[in-house]
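Every protein chain except one is present and positioned as in the full complex.
== chain A ==
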Amino acid sequence: MKHLIIIVTLLFSGLVSAQSNYEKGMQKAFELWGSNPIEAANLFERIANAENDNWLPAYYAAQVNITSSFGEKDEQKLSAQLKKAQDLINDATAISQDNAEILVLQALLHTAWVAYDGATYGMTLSPKVVELYTKAKALAPDNPRVVYCNAEWNMGSARFFGQDVTPYCKDLEKAVELFANFKPETPFHPNWGKDRTIMILESCGK
């Protein structure tokens, strides 16, 4: 029985190694993301370093840093994390210009500052965020993340000015539709945001 297990394991690992290093690495990093985001970010960064012409690992390394900075209260830590994320976004942009996915991520990075201290950063960063979404929309009007992130941003601003958020529910509905039809280019291309869109839509206008 033990032999059998070993043989199966060997066979399986032989099968796995048929995958490229890149695929293995990316898969591993995605698995780590849930349990150990630091490790995941580090792995994405290593892959980015090895794959000089692929924007995806740098994109994800930046995304891990940005996502984990939401809710961070320590300004020093936040600033270090977002500076790192900005460097990674710059790397990704250098490889892939005029990429709507990267523009959305850049907008999220600014949003992290606004979320941290709206009074200080809202006035200066808001126009930059809006400009990024405008550009992203022009490049990829049917990208669900562009539509949903823009809608969520608009809802946040509307709440700040005490205005009605219901006009943006329609955008979210559209985003859900777009998500249903969205096919990422490769299994590792960005494909996130559907669950959150549905979650926000459910509470929309309520």
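Note that in this section a residue touches a chain if its C-beta (ideal position, glycine included) is under 8 Å from a C-beta of that chain, and two chains touch if they have at least 3 such contacts; residues count from 1.
By our rule, contacts and distances are computed from a predicted model.
According to UniProt, the chain absent from the figure is "TonB-dependent receptor", selected among "Branched-chain amino acid ABC transporter permease", "Cyclic nucleotide-binding protein", "TonB-dependent receptor" or "Cytochrome d ubiquinol oxidase subunit II".
Against the chain not shown here, chain A presents residues 2-3, 6, 10, 21, 24-25, 36, 38-39, 41-43, 45-47, 49-50, 75-77, 79-81, 84, 117, 119-120, 123-124, 126-128, 130-131, 134, 157, 161-163.
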